[in-house]
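What you see is the complex with one protein chain gone and the rest in place.
Labels A and B are assigned to the chains in the order they are written; within every chain, residues are numbered from 1.
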Amino acid sequence: MNLAPVLRLEGVSKSFGPVNVLRQVTLDVHPGEVLVLLGENGAGKSTLIKMIAGIHHPDAGRILLNGEPADLSSVHMAESAGIATIHQELNIVGSLSVAENVLLGRLPNRCGVLDRKRMRRAACEAVARIGLDVDVDTPADSLGVAQQQLVEIARALTLDARILILDEPTAALTGSEIDDLFTIMDELRRRGTAMIFISHHLEEVARIGDRVAVLRDGDLIDIVPASTPEDELVRLMVGRAIEDHYPRRREYEGAPDLLLEVNGLCRGARVRGVSLEVRAGEVVGVAGLVGAGRTELLRCIAGADRYDAGTVTLRDGPVGKGNVGQAVMRGIGLVPEDRKNQGLVLGASVVENVGYATLRSTSRAGLVDRKGQRARASEVTKRLSVRMRDIDQPVRDLSGGNQQKCVFGRWALAGSRVLLLDEPTRGVDVGARVEIYEFINEITRAGGGVLMVSSDLPEVLGMSDRVLVMNNGRIVGELAAEEATQDSVMSLAVRDLDVSTL
Amino acid sequence: MTTATPAGRRLAAQTGRFVSANGALVGLVVLCLALFIATPHFFTAENLVNVGVQASTIAVLAFGQTFVIVAAGIDLSVGSVAALASMAAAWMYADAGLPGLLALLAGLLTGLVVGLVSGFATSYGKLPAFIATLAMLSVARGLTLVISDGRPISTPDAISFLGSDIPIAGGVTLPVPILVLIVAGLVCSFVLNRTVIGRSMYAVGGNIESARLAGLPVKRVLVTVFALSGLYAGLAGLVLAGRLSSAQPQAASGYELDAIAAVVIGGASLSGGVGKASGTLVGALILAVIRNGLNILNVSSFWQQVVIGLVIAAAVGIDVLRRKDTRH
Partner (left out) sequence: MKKRLHIVALSLAAAMVLTVSACGRDAGSSDASSGTAGQKKVTLALSTLNNPFFVDVRDGALAEAEAKGLSLTVLDAQNDATTQSNQIQTDVSAGTAGIIINPVDSDAAAAAIKPALDKKIPVVAVDRAVTGATVTSFIASDNVAGGKQAADALAKAIGEKGKIIQLQGTAGTSASRDRGQGFTDGMKAYPNIQIVATQTAGFDRTQGLDVTTNLLQANPDVVGIFAENDEMALGAIQALGDKAGKTVFVVGFDGSADGLKAITAGTLTATIAQQPKELGKTAVDAMADALAGNTPAATQPVPVQTVTKDNVADFS
């Protein structure tokens, strides 16, 4: 790099109370480069970018912009210095229109009166630049997560940022949306924008990155070229080598009893006559694009939503519509897509969160079996190697992977026979991800069945025994593990896409 | 501080942790100390008993409110429900000729039923709790006036007992309102901590969707919290009527705000999932101590309202700052 760095961190440290989150980090970001920040959850990536974005302030060290010490004491200061951030948690105001979201805080106006025409024009331009095809007047909450993410990126683009921070922007995107994003990033790179990119997907590192800064436990371990082999990156991140990324093993030796049978399930336009079965000891993957109806399908089966037609049958008979309580008692466990808003009660402790499904079943005369619940929670969190201070720690303070293990732990305690997993490893780092896969193996070894929805194709292919492909509310194909490839799945997933009914 | 022994430092650290975990309790102690210094009439056994008796109505209302607030709801109707329950009981005795004890039970039942109605309206009827209970505030007060025709009704002995003193050994007496306060608080704490429905309240208040997807009976929990709140309001109303030996049509008006303040001062969050019976008790005591102290000091009635408002704001403000400090 012969250009002078646009951003330089010098010996930056940060601690929260007694915890050192970052120690003595020194690193440069140059114009027109994509610097990938790699590290497990809790390694300090988020804190690092939050300091650049003006949310946190370094305890020691300094941040230089174009060689000058910069005052980044507030988000506003950082933004006016040309630093835009797309955070992991979307910053979308759901009730406002797409256009208003894109231009939030900078709405064009005449003497305080909103200039709708100019707003629409500017917003249209911005969303067109990233190839997002939505009406800018629609409320943002009518869009899916993926599209909301793109709205956020469009907003950052309208800021003409010199430094763009993208915190796991691809986590919620599908393959083609990721391609679109990378195209935009390439264009920004040509224009000389410096970008800091965080992702858990190693294959994206080589595709989009120039250099990779690896963090582990608050230390900057190394800065390596993006062409570094994945195994080496993982070794740097985790501090040990991971042999097998998808350690799927079929070890169940009993009869392949039918555990779950879904027949002709319909819900609005999103689920249109889905039939499927899950047998003891198998993992059934469900692939498809975002919006294909996969989440809705799982929610109907779990009783979270009511459905219009069809039946859901377990070994001991049909399950009532829209009755989560009954589904849970009969052995269904849903690991929802959005663990923070649907999976966990963040303010409650680990022991509480792990114990919700067994609260009633283990009670006597309406009284909680407190001793038993604690003992079982200790046991299951140990088995899942949840990293925490103790079981009374609020689940909010845990990293994403460990939070997800708590959701799994709940169903392990409940003895659920059928697990419905929706994006089970989204936002989960490599180490914890493998531990979750091992837990899936354990479930199927004991004769349970798993129905797994994932947008992470390698995961679907690596962990499933059968792959169902969903497209526009229907199951459009079933592939055995051996014959399923990225290409065969994707061609089914995008085929005959009936756009008009979306 | 540099010369402190390790044991001293440990003690200081422990004290710091205690203060930050029990902000309201520390506030109560500071308040009592200040009044102890300011006037010799505050810290007497008799006056402290008075504070307990005066705190009882708000405390019982606030215990009921704690269930609702833990489950992320709010019950604005408790003051009116207290009045309705006491008036219903007095009317059953005076006009319908029910025996005193049955009339008392009828009063409690009235509170429970009204709570159930609010509960069904919020859970199955999907009305926001604020609206449903605001409507109930008006309906219950109106029914109180309809029953009483706007006039006080004398209460039977069974209810007056709730406001009386019972003698214990050696001429010492124990006011029944304090007894009711203690029992109501213990029951509240027990339900919240030990029962399935109590733990479910925290889950529902913390995140209703997560609780539902974990298989918890969310609607039943919501109905239960409002039913309990109504029952507690009924009890509070009967204690209030017992103390006066008379059910008043305008009794307990505006008490819902005191009850909510007590719960929040006690460390609960209006966004749900957090709250303890012990904290609520401290909150109710703080309000009672302020009122008692300001009376004893003969502070002008205009300033009393200012002081009470400031103390509520300070208590909650300190709590918010403390929470912010412990999270990053």
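One rule holds for everything that comes next: a residue touches a chain if its C-beta (ideal position, glycine included) is under 8 Å from a C-beta of that chain, and two chains touch if they have at least 3 such contacts.
A quick note: this is a predicted structure, and the numbers were derived from the prediction, not measured.
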{"item": "Visible contact partners (per top-of-document touch definition) of the missing chain", "value": "B"}
{"item": "Full-complex contact with the absent chain, from B:Ile131, B:Ile166 or B:Leu257", "value": "B:Ile131"}
{"item": "Touch with the omitted chain, as defined above, among B:Leu31, B:Leu116, B:Leu174 or B:Leu244", "value": "B:Leu244"}
{"item": "Touch criterion as defined above, residue of B:Ala24, B:Leu61, B:Ala106 or B:Ala121 at the omitted chain", "value": "B:Ala121"}
{"item": "Touch residues of chain B, complete complex, unshown partner", "value": "39, 41-42, 44, 46-47, 50, 53-54, 57, 121, 125-128, 131-132, 135, 138-139, 141-143, 145-146, 149-152, 240, 243-246, 248-253, 291-292, 295-298, 301-302, 304-305"}
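Here is the rule we go by: only the chains that are shown with their structure count from here on.
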{"item": "Separation of mean Cα positions, chain B and chain A [Å, integer]", "value": "43"}
{"item": "Chain A partner contacts - residues on chain B that touch it in the complex", "value": "194-200, 202-203, 206-207, 209-217, 273-274, 328"}
{"item": "Residue numbers on chain A that touch chain B, as the complex places them", "value": "16-17, 302, 304, 324-325, 327-329, 334, 336, 341-348, 352, 356-357, 359-360, 363, 366-368, 370, 410"}
